[in-house]
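Rather than the whole complex, this shows some of its chains in their spots.
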Amino acid sequence: MSEKPEHFIIDGKRLDGRSRDELRPIKIELSPLDRADGSCYLEWGRNKVMAAVYGPRELHPRHRQNMTGAVVQCRYNMASFSVDERIRPGPSRRSVEISKVIRQAFEHVVFTKFFPKTAIDIYIEVLRADAGTRTAGINAASLALADAGIPMRGLVSACAVGKVDGEIVLDLMKEEDNFGEADVPIAMTADNRITLLQMDGRMTTEEFYTALELAKTGCTTVYELQRQALIEKYGDEYRAEGGSDE
Amino acid sequence: MSSGDNTVMAEVQRDHLFNLVLKGERADGRAFDEFREITIETRAIDTADGSAMVTLGDTRLLVGIKVQPGEPFPDTPDKGVIIVNIELIPLASPDYEAGPPREGAIEIARVVDRGIRESESIDLTKLCITEGEKVWIIFVDIHVLNNGGNIIDAASMGAIAALLTTTIPAARHDLGEDTPLPVRDIPLAVTTIEFGGEMMLDPSLDEEKIASTSLIVATNTDGSISGMQKTGAEPLTIDQVMRVVGMAQTAASEIRKKFMEV
């Protein structure tokens, strides 16, 4: 692990040259996988994540079925080589928790009622990690759900905000996450309703409010990129029913 | 939080509680921002290095601390380690099953853990014995005896109460004299549920079952926030979140008074 930098913000610029309210570059590739019903590969700074969606499909074992709607399931997993120290394959306490909060970030937006007794499975694989893997994973999963044709109230867009050098900044990179003062991953619908919110670190109430507002602008930027990706791929077809997105 | 309970009974229950909320009431007569009765009995178990029995209404749990020498994490060679574990044993509820901890238990343990860790209530550097080789490992084991709802707030209270009475058993390990564990703050997690458009503190079991979303906020003596977790599917607005933060701060500072008595 690297050493803690003396300052994270110098002359208004962060370690990688970004300003306080700037996201890292995002690259989206829709439908890279053909076995899944929908998929999305997403790069976010140095993060590389793959998301795939299967479903609606039969859910086993039967006693887990819900008579009144689809069960949304999520598995967030990090490849053993995605970080500096090799991770042992298999679920960890961390990945179990993240899988749960990601699942709940989507339970509200998916029209589960249309598909009783089925499962909608969201799989997120982190191939290369650099802080923000859960938010990157949510953004990819959101597009994979759309790619799979799962009816949704709208897209979910996510980003993190945090505190470094006493200042509130958007989208922490690895050094800021490791050595910073707070990290707040957030996911929102296009109308700024929060579907995921966690917080780690220490902030005053005022700082936290500033962070929420900053996250709103971050999520809006992400939303536009997601929308562009869908329009590029599905063109007018998507634009036409775009209403369901807003 | 079970968001999948769709039986007829659950629906009747939901309707009943919803009608109460419309009238500004709760089933047990509490105000929306009112906690059930809290009792905290520390030093409950003398084989533990620190312990606390907590009741919060019908909810009852026992927190036991064990402190042992062990290896530090490679990336923090000069810091002690806190490991929070919660056992939702089948004795405590007809809904709990034996077996390794599941999603729900893991989430509670990790939220309580972050609340303590991020508050920097425990100065982990003071738990270093030999840098890179040996540090004190603090096992915080939470044993739920009766699930009457809002396990997480009770667990949070119990964890910090038990830590406050913890002794580092240095003598037992030939590492000098026993000393009290230094604790600098009293971080407390407070859960707020949203139901029928209202925000309510300290959900009972029935309220918890029908709530569509909840927000847990851990705060410290100075009012700062040191942890947050939204659970449940229903979204929240920024305004709602900020309101919950305020409720959690007020409630935590009330509960914190209990600790002065301990």
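The first chain written gets the first letter, and so on, giving A and B; residue counts start at 1 in each chain.
The criterion applied here is as follows: contacts are C-beta pairs under 8 Å (C-beta built on N, C-alpha and C of every residue); 3 or more make two chains touch, one makes a residue touch a chain.
These figures come from a predicted structure and were not determined experimentally.
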Inquiry  = Assuming the shown chains are one of each kind, how would you write the subunit formula for the complete complex in this file?
reply    = A x3, B x3
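The criterion applied here is as follows: only the chains that are shown with their structure count from here on.
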Key: CA centroid of chain A to CA centroid of chain B, Å   = 27
Message = So in the complex, the part of chain A that touches chain B is made up of which residues?
response = 1, 66-68, 71, 85, 93-94, 96-97, 99-101, 104, 107-108, 182, 184, 188-189, 192-205, 208-209, 212-213, 216
Inquiry  = Help me check something: in the complex, which residues belonging to chain B touch chain A?
reply    = 3-4, 6, 74-75, 103, 106-107, 109-110, 114, 118-120, 215, 220, 223-238, 241-242, 245-246, 249
